[in-house]
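In this view, the complex is presented without one of its protein chains, the others remaining in place.
Letters A, B and C mark the chains as written, and numbering starts fresh at 1 in each.
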Amino acid sequence: MHKSTAEIGFVETTVNVRYAETDQMGIVYYANYLVWFEVGRVAWCKAKGFHYAEMESTDKRYLMVAEASCRYKAPAQFEDDIIVKTGLSKATDRTIHYRYEILKKSTGQLLATGETTHVIVDLNFRPARLPDHYRKYFSLPPRRAANYE
Amino acid sequence: MHKSTAEIGFVETTVNVRYAETDQMGIVYYANYLVWFEVGRVAWCKAKGFHYAEMESTDKRYLMVAEASCRYKAPAQFEDDIIVKTGLSKATDRTIHYRYEILKKSTGQLLATGETTHVIVDLNFRPARLPDHYRKYFSLPPRRAANYE
Amino acid sequence: MHKSTAEIGFVETTVNVRYAETDQMGIVYYANYLVWFEVGRVAWCKAKGFHYAEMESTDKRYLMVAEASCRYKAPAQFEDDIIVKTGLSKATDRTIHYRYEILKKSTGQLLATGETTHVIVDLNFRPARLPDHYRKYFSLPPRRAANYE
Partner (left out) sequence: MHKSTAEIGFVETTVNVRYAETDQMGIVYYANYLVWFEVGRVAWCKAKGFHYAEMESTDKRYLMVAEASCRYKAPAQFEDDIIVKTGLSKATDRTIHYRYEILKKSTGQLLATGETTHVIVDLNFRPARLPDHYRKYFSLPPRRAANYE
């Protein structure tokens, strides 16, 4: 199983804070950062050259979340433009690790950081392998023809 | 196609307002009432004797929402116990209409009323017929054997 | 109380369907269209020249939802680009009515239409008047100096 720990660089996307995302403290409810991480992952996939929706619909492979964490440093508020930076921190053909930085666009202030770990599964939630033609997107070398595992 | 417009009575269930459901006005965000309507429908199905989850998983029939509306009369707030009353207002073997009343449990105050209309569809979102063994739950008479349509 | 029923035209904004917005039918959960309506209203305000966040934070006036409805014509799916069209259908200095069209960007297909009605309230959810300097945004004529009400 090949590994890549190389920093592949962050992909950036922007979300505007929705009223629905705020809570009665007047700031974004904490679970919504995990939704923004997902928005970040989808943007990351597009930036790398594929659509995550197609990995599911065509290849029947799913990046099921195994772990997620977030550290909240400063609150985000309604109508703030938020930059979601998403980077691949590690990938094998079984497991994908992402990390995130959430920033306030107007000031550049870091609002939160986070990580998610995903296992590749099939339609029945059983561990599976990343389809070969996706390896390049995750900086994994081509599988050798002799690799019969 | 048989119809029933009879009032079948309201089924009641209770939800406690989650912090996640509030917004920065300090009240429940308006879209969440539609989530409560769904909680009400699931409770209605259980009260009638079946699980909606099984209609989907076993019979491959789905109550797709065609229309939804809500009138908001007074706000709901964090930690309020909320009564969701769900009634069938009309049913055919193609279309189901529900109506809802949302009340504050501690005072009995009416907070909102609403309606949803659902069309029965198959896995491909094509119009379908309510499976025969569900007809009784919706107060529809048994289909005659001679009804070959 | 002045009224405007003039069609002011639709303001368009785009959202990309989030995984979080889908449900197990594989389509966008019906309550999320009301969140998109809110995204549309915020875009409408910006297009007219003000930020809704400022009406709340500076003027302490809130557009509380009194009614909402949606008709669902075709499903939206993960990663679809969705056009949210928002138009003012009627405004007084007490009540604002919006209407919406939700379209699939790639095909132009109409996925849903909707309406919301809002009452202007103060911090204590009591009916209030639209601040005078917002009247122009809602196509309301200036109030006459002699209007002491």
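In this text, contacts are C-beta pairs under 8 Å (C-beta built on N, C-alpha and C of every residue); 3 or more make two chains touch, one makes a residue touch a chain.
Here the structure is a predicted model, which means the values were calculated and not measured.
Asker: Out of C:Tyr33, C:Tyr62, C:Phe78 or C:Tyr134, which is the one that touches the chain we can't see?
Answerer: Spelled out, the listed residue whose C-beta touches the missing chain is C:Phe78.
Asker: Of B:Tyr52, B:Phe125 or B:Phe138, which one is in contact with the hidden chain?
Answerer: Of the listed residues, the one touching the omitted chain is B:Tyr52.
Asker: Provide the residue numbers of chain C that touch the chain removed from this figure.
Answerer: Interface with the chain not displayed, on the chain C side: 19-20, 22-27, 29, 31, 78.
Asker: Determine and list the chain A residues touching the chain excluded from the picture.
Answerer: Residues in contact with the chain left out: 24-25, 27, 30-32, 34-35, 38, 56, 62, 64-72, 75, 125.
Asker: Can you list where chain B touches the absent chain?
Answerer: Counting over the whole complex, chain B touches the hidden chain at residues 16, 18-20, 35, 38-39, 42, 51-53, 56, 77-79.
Everything below uses one rule, namely that only the chains that are shown with their structure count from here on.
Asker: Are the interface residues of chain A and chain B largely the same numbers on each copy, more than half shared, or largely different?
Answerer: Same: when the shared numbers are divided by all numbers used, the fraction is over half.
Asker: Name the two chains that are joined by the greatest number of C-beta pairs in contact.
Answerer: B-C
Asker: If chain A and chain C share one sequence, what is the angle of the rotation that overlays their CA atoms, in steps of 5 degrees?
Answerer: 180
Asker: Just curious, how far off is chain C from chain B if you go by their C-alpha centres, in Å?
Answerer: The answer is 26 Å.
Asker: Using mean CA coordinates as chain centres, what's the gap between chain A and chain B in Å?
Answerer: Going by mean C-alpha positions, chain A sits 35 Å from chain B.
Asker: Quick check: what residues of chain B touch more than one other chain, meaning two or more?
Answerer: In chain B, 24-25, 27, 31 touch at least two other chains.
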